[in-house]
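Below: one structure, written as structure tokens.
Only a single protein chain was left out; the remaining protein chains are all shown in position.
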Amino acid sequence: MHALVFEGPGHRVWRDVPDPQIADNSDAIVRVDAVTICGTDLHILNGDVPETPAGTVLGHEAVGTVVEIGSSVRCLQVGDRVLISCISSCATCSQCRNGAYGQCEGGGGWILGHTIDGTQAELVRVPFADTSTYPIPQGLADEEVLMLADILPTSFEVGVRNGEVQPGDAVAIVGAGPIGLATVMTARLYTPGVIVVIDPAASRLDLAKSLGADVVVNPEADDPVTRVREITDGVGADAAIEAVGVSETFELCARLVRPGGRLANVGVHGRPATLHLEELWGRNITVRTGLVDTNSTTRLLELLRQHKLSVLPLITHRFALWEAERAYDVFERPRDTGAVKVAMFREAH
Amino acid sequence: MHALVFEGPGHRVWRDVPDPQIADNSDAIVRVDAVTICGTDLHILNGDVPETPAGTVLGHEAVGTVVEIGSSVRCLQVGDRVLISCISSCATCSQCRNGAYGQCEGGGGWILGHTIDGTQAELVRVPFADTSTYPIPQGLADEEVLMLADILPTSFEVGVRNGEVQPGDAVAIVGAGPIGLATVMTARLYTPGVIVVIDPAASRLDLAKSLGADVVVNPEADDPVTRVREITDGVGADAAIEAVGVSETFELCARLVRPGGRLANVGVHGRPATLHLEELWGRNITVRTGLVDTNSTTRLLELLRQHKLSVLPLITHRFALWEAERAYDVFERPRDTGAVKVAMFREAH
Amino acid sequence: MHALVFEGPGHRVWRDVPDPQIADNSDAIVRVDAVTICGTDLHILNGDVPETPAGTVLGHEAVGTVVEIGSSVRCLQVGDRVLISCISSCATCSQCRNGAYGQCEGGGGWILGHTIDGTQAELVRVPFADTSTYPIPQGLADEEVLMLADILPTSFEVGVRNGEVQPGDAVAIVGAGPIGLATVMTARLYTPGVIVVIDPAASRLDLAKSLGADVVVNPEADDPVTRVREITDGVGADAAIEAVGVSETFELCARLVRPGGRLANVGVHGRPATLHLEELWGRNITVRTGLVDTNSTTRLLELLRQHKLSVLPLITHRFALWEAERAYDVFERPRDTGAVKVAMFREAH
Partner (left out) sequence: MHALVFEGPGHRVWRDVPDPQIADNSDAIVRVDAVTICGTDLHILNGDVPETPAGTVLGHEAVGTVVEIGSSVRCLQVGDRVLISCISSCATCSQCRNGAYGQCEGGGGWILGHTIDGTQAELVRVPFADTSTYPIPQGLADEEVLMLADILPTSFEVGVRNGEVQPGDAVAIVGAGPIGLATVMTARLYTPGVIVVIDPAASRLDLAKSLGADVVVNPEADDPVTRVREITDGVGADAAIEAVGVSETFELCARLVRPGGRLANVGVHGRPATLHLEELWGRNITVRTGLVDTNSTTRLLELLRQHKLSVLPLITHRFALWEAERAYDVFERPRDTGAVKVAMFREAH
């Protein structure tokens, strides 16, 4: 088969690789029908993820069709359309039993396209297939379900639920990249009073507005702390959600959040941040970090099925699977291309 | 002044009564600008509420203007526009300190138009004024704020929050009277996957649909349990909300709710219900009862202010305050008049 | 092998039956080292559980040693000492993924000694062995771990956690049979202010006191509602826990609980109860039912291992496994024998 292979920092290629085989009786082999690229794939290509060996097929999000199952798989059948979650779950370790699949201690967690071959391929082996894939309800398009492989549950669980967003809340979202935009979408599920999005790119702020942000702030033009105070009678945000992954934006969130508020970190960080405990120690602040668990996937699928959540505006570009290299070219230069999420399909689209 | 006075079971009259006076230094006297009638007022008139003496001014919902304050009132000033909550809160008893103002042990709770004179009058004395009224944000009309005196917090707190409605949930609401319709409105704040409303009146089902119900069921035509099972893959509702107040509808809710689900009772009951513990004991069901606490009022006001909640569709009829008797005539015969909430105003409308 | 077989209502016999065999690749065959009898076994013998066919081996609690595993079992090895939980969990259905193993929709739940052969035998087949057994920490005796198969998690989850017992709370426990006594034990983990136990049997009240009840009430001598009011300044119990399974005790709990309090039902009921909604509708009461999920088992094992929980006082009688019929004789007549839990062992004790 063909796959997009990480060939060491800076190198990726769409090339022939051996077909995946059932390696454990909990595995399924899935034909990839639709797949997307994540910012984390770019981190691997940048050489920031040393545990990913050269030769690994990239990708941890996909929608596909089951072509083979291991002997202990009980919930899937050949021919089933499934969502492949970015998180694999052994279902039996103590973390999985608590719903923390991202912290799986039984061999799962984020493994696809990370420590084993991933989904940017014609076929993929999915370990713990029963508990790492989700059947797709009738009537949903591959590309909309695809958005539930990672970005939607990540923004919902790590941003919105960890931020304990409630009806009427003031929510500040720092960063309007794909994950920040998905956070706008999923925050709205709880009907906050006001969503403020902060980002230096005017085009992304426009997108944020179109997705439901009430107020957008360009920090190069306006002080976000001042703006959020104005909007909230001087109090600050009930929830501040970090969706960038650098220390400056984390520290900004800590200044945005009100006494008693929540700071939810969604960004992937490479360096430490400063926590101003001399100011925060007595302010009843909750800071939460998290890797997505994807325990909300069924709930999000139901919202899709009921037309209560619309995710297609996130997809800005579509390609054939064999055009994966071109898709990366576009996704890597969002400022030029306006790319948010790019989708690739087995069949012409 | 004039007021609508309960003259014993079956009798009400708009007549002259003495002006209210400050009786405690926490009191405020408020001029009533807008007021509404509640189903509970009809219960009193029916003689079902023996603790309400003849001679009591009815009404526990209003929007008004402060005309006098007691010496210990610190948050209000003469001239302030305020929402008068149906619940008065002493703020100091253990129930109030836990946010359970409806259970106030310090002399508050539901007292207006119940054990003391109420709001269907030109003036009303509001005890514990600091913690029993809410300042009205700029830009909101009296009549929309009026809906937050009772019906909105009741449906939100006792129905939706007690039912722990979450995004994607299947919610069954039994009863499409005023409180059931308000429950549709406030359930939507959490974006359930599907809202099913059950009521025998076709006109009310239409109203429910227009307010956001996804499915409506007339129990005279269709079996609600069968319909909810169909919609939920045979599982049942995540939350079933009782908004009628008779044992049959409570028992229906207990049949609608899925294993692990929540049954929130909002209706006011006069008789016991049968709890089928022989079926429910092992099904992980939560049943909650509640009197509104109005601890969500500030949150709901913020949603109004931010245009995230629209309550005006609840108001079907408008009158001048001196037309209170006519307003009752209309409100008492909803089948004929189509009344949901009727509002009365000091000034011509 | 030999096993205690249900031969139809009123009949049980210790007799020869075929050895169990691996039937599914998730199964394990476990040699039973210690086993106990539950009140539910007596219900089956009474003919109250029609879904249990004659010929079924009884018992759903055991400690044993793994003698064979299916091909997909990954957490167990032959020779491992394990606790066999009363609840089997498929680990993959939506209920199991939410921790509600007792509601398993994938073929688990309470099946042992109920719909398939159980643990009162020399050998038992345990389905979903990875997620239905627990490895036993070093240093713990079989008989103390045995108490964690059912009675401890049931009282802890369905009684204490559903009752949301908190430090300083007033807790009323109605019923001082095995489950009521275990509720005293596990309620103490949260250091309530006062535990009141209500039961008509003086000997059981004495036992309750010795296990940590602060106050005991014999309802034939004293009115429990009056006593609980006296103890709680007229307010009522924060949590009332039903541990009998008849409508009268459930209704008593509803009278014991304070406004805003929790009623947790642990008893297994055969008939409906009356819920006095005409009194309770406005009192902010939470009523919870539940079948044990055993999601607390690991936590309870850790408490045993750390000597923070002492369960041996529950075991009043010990037998050899082949004396199972005698053990039943004793367990069936607790008033005469003083039996709480009876344990049977493979090896002489």
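As written, the chain order gives the labels A, B and C, with residue 1 at the start of each chain.
What we mean here is this: a contact is a pair of C-beta atoms (placed from the backbone, for glycine too) under 8 Å apart; a residue touches a chain by one contact, two chains touch by 3 or more.
Just so you know, these numbers come straight off a predicted model, no measurement behind them.
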The one residue from C:E68, C:D214 or C:E251 touching the chain left out of view is C:D214
Contact with the hidden chain, among B:T65, B:T92 or B:N218, goes to B:T92
Out of C:A240, C:L303 or C:A327, the sole contact with the unshown chain comes from C:L303
Filtering A:T92, A:T183 or A:N265 for touch with the omitted chain leaves A:N265
Residue list for subunit A contacting the dropped chain reads 95, 98, 100, 102-103, 245, 247, 250, 259-260, 265, 267-278, 280-291, 293
Touching the unshown chain, subunit B contributes residues 25-26, 71-72, 74-75, 90-92, 94, 97-99, 106, 130-131, 295, 298
Even though one chain is not shown, subunit C touches it at residues 166-168, 188-194, 214, 298-300, 302-303, 305-306, 308-309
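In this text, only the chains that are shown with their structure count from here on.
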Across the interface between the identical copies subunit A and subunit C, with over half of residue numbers shared counting as same and under half as different, the residues used are same
By the touch definition above, subunit B meets two or more other chains at residues none
